[in-house]
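Here the complex is missing a single protein chain, while all its other protein chains stay put.
Think of it as A and B in the order they're written, each chain with its own count starting at 1.
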Amino acid sequence: MTNENTEAAAPEELDLSGTIWAEVDRVLSGVTARPEPGALDLIVHIPPDEVIMGLRRLKTDEALDFNYLRSLTAVDLEEDGMDVVYHLFSTNTKQNLTVKTRLDNDNLAVDTATTVWRAANWLERETAEMFGIRFNGHPDPRTLLMPEDMTDTFPLRKAHPLAEIEILQGEGMGYPEEGE
Amino acid sequence: MNVDLFGGSVNVWLDAFIRLQLIVLLMTVVVMGYTYLERKIVARFNQRVGPQKTGPFGLLQAVADALKLVGKEDLRPRSADPWTFELGPYFVFIPVLMGFVIVPFMADWNIRLLELGLIYFVAVSGLSIIGWVMAGWGSDNRYALLGALRAVAQGISYELPLVLSVIALAMFAGTYNLGLIVEQQDQVPYIVWQPMTAMIFFIAALAELNRAPFDIPVGESEVAGGPFIEYSGIRWSMFQLAEYAAIFVMSIVFSSIFLGGYIWPFGEELGVGFQLLLTGAKALLFFFVIVWIRVSVPRLRIDQLMAYSWKVLLPLTLAQVMVNGLVLVNGWSEVVLLVTGLIGCAALVMITSRAVVRPRMPAMRTAPAMQGEAA
Partner (left out) sequence: MVATPEVGPPGVGHPEAEFQTQDLLLNVGPQHPSTHGVFRMVLQVDGEVVRDVIPYIGYLHRGAEKLCETMDYRQGIGFMDRTEYLAAFNAELSYVMAVEKLAEIEVPERAQWIRMILCEMNRLSSHFMFMGAFGIDVGVFATPFIYAWKEREQLIDLFEEVSGDRMMYAYFRPGGLAWDVPANFKQRVREVLESTKVGIKDFDGLLTTNEIFRARTQGVGYISAEDAIDWGMSGPSIRASGVNIDVRKDEPYMFYDQIDFNVPTRTEGDVYARYACRMDEMWESVRIIEQCLEKMPDYGPIMPEKMPRMLRTPPGEVYLRTEAPRGEYGIYLVSEGGNRPYRLKVRSACLSNLQALKDMSVGHYMADAIIVLGSIDIVLSEVDR
């Protein structure tokens, strides 16, 4: 889906005039990118096989110069898959950008962003252990916050149960039956 | 054979036994007083109050600590080497007690004034390093081993300025006998003629006692205890006892050789009570300055510490020995010593403040974890 199709499809919803979409579009030419205005920053959706190339272009471009990875995380959208979210920042131009990529539930793998910013190292480890996403090429794929042997349970997935607060508080030390 | 003890005449062996028991008793009381005093002084520096509940003004705090330590379980690591682990505290503790033999507390009040008293003192105080190594190695613990090795490096490095400053002073005094040295100071204490020697002796003494800012062996990763990690209860308290007893001995020696001991300012005329007061006051002054330094100054790193000893203190002490020799051989006035000593003190202060500030470049820097291409 190219830029023209997006804007032709829903021109009245996407008012990107105040954002940096023009610049980003120029840098990401050749990469499939779909913009979306967010509450604070511009959000750009890129498919998972092109996302690292897009991120590297965004970092190395001189005008945009997104040299700072603020945050890297994932959102579990249940049937729709998982979103891996990158928040970028430029220390020189003080611009912000959010890059999202949608992974399907049967292929939760994406290339590692540690080749672009070293800051992605621990952030990807945490996302991998919490959601079960595999980051191909990560230099140190151990668990970060979870115990070393807990590699088959992914706590932050929606499928992983967490009891309602009433059960936890009502029974004192009681744990729910279907829980962990 | 009978010797004279406080006016009576007793068997020489009994006399030795009684004197040694008195020393042990004195040392126990003094150490308990020192622990209490240190806590109070540190607290006042920290704008706190310190122990105040156990006994009037918290005076029984040391007793309470001792009782607690006695009641603790005596833990022993299973893989600790039995002989060195057991004997380590004794090897730390006994040389300190032996150092008490030659110190003069008052006129005619001492164990035995040896002719080579100062040499004996320096030799014996160096023996406790063996105890540190035994404790550190025998504990089968990496932190203990590292602490012990640091203690050895530090102890050996600072022996040299200590010994050389003692030799410089003995050259000037003309004798090693501590009693004679004290009696020669009835008009002017030796610190006036040998100020730099006194300063260097003080700094080297701090390092030998493993007190701040030279307490890196005992500050292993900050408050993990160094060689004493695996000791508990009464064994650990023996190390503390040894430390405070060493401070006491060092303070008496320092005041005897530099500050005039029990003689200056008016010791001979005013009698035994005043002499005791003088000794006690000077020892307390030394202790107060040590605690003051501990509470206000950060800790030196091991390489800075050793560089300081070898590159700053040792050359200055050697220079002092040479100046002393020149003055004594040529028969110049002692004022020359005063002037050169003051110049030396100024030089020491200046070199110290410049030497420790120079930044240290790291020895090695890793390459970045990954380059731009895929890892």
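As a convention for this text, a contact is a pair of C-beta atoms (placed from the backbone, for glycine too) under 8 Å apart; a residue touches a chain by one contact, two chains touch by 3 or more.
Not measured: the values here are computed from a predicted model.
The missing chain, though absent from the display, is touched by one residue of B:T28, B:Q52, B:Q184 or B:T352; that residue is B:T352. Within the full complex, the residue among B:A66, B:V101, B:A151 or B:A212 touching the omitted chain is B:A212.
Across the interface with the omitted chain, subunit B contributes residues 42, 45-48, 79, 81, 137, 140, 142-143, 145-146, 212-213, 215-216, 219, 221-224, 294-304, 352-353, 356-366, 368-369. Where subunit A meets the chain that is not shown, the touching residues are 38-41, 43, 67-71, 73, 75-76, 85, 87, 89, 91, 94, 96, 98, 117-119, 121-123, 126, 143-147, 155-156, 160, 162, 164-165.
By definition in this document, only the chains that are shown with their structure count from here on.
The centroid of the Cα atoms in subunit A and the matching centroid in subunit B are 62 Å apart.
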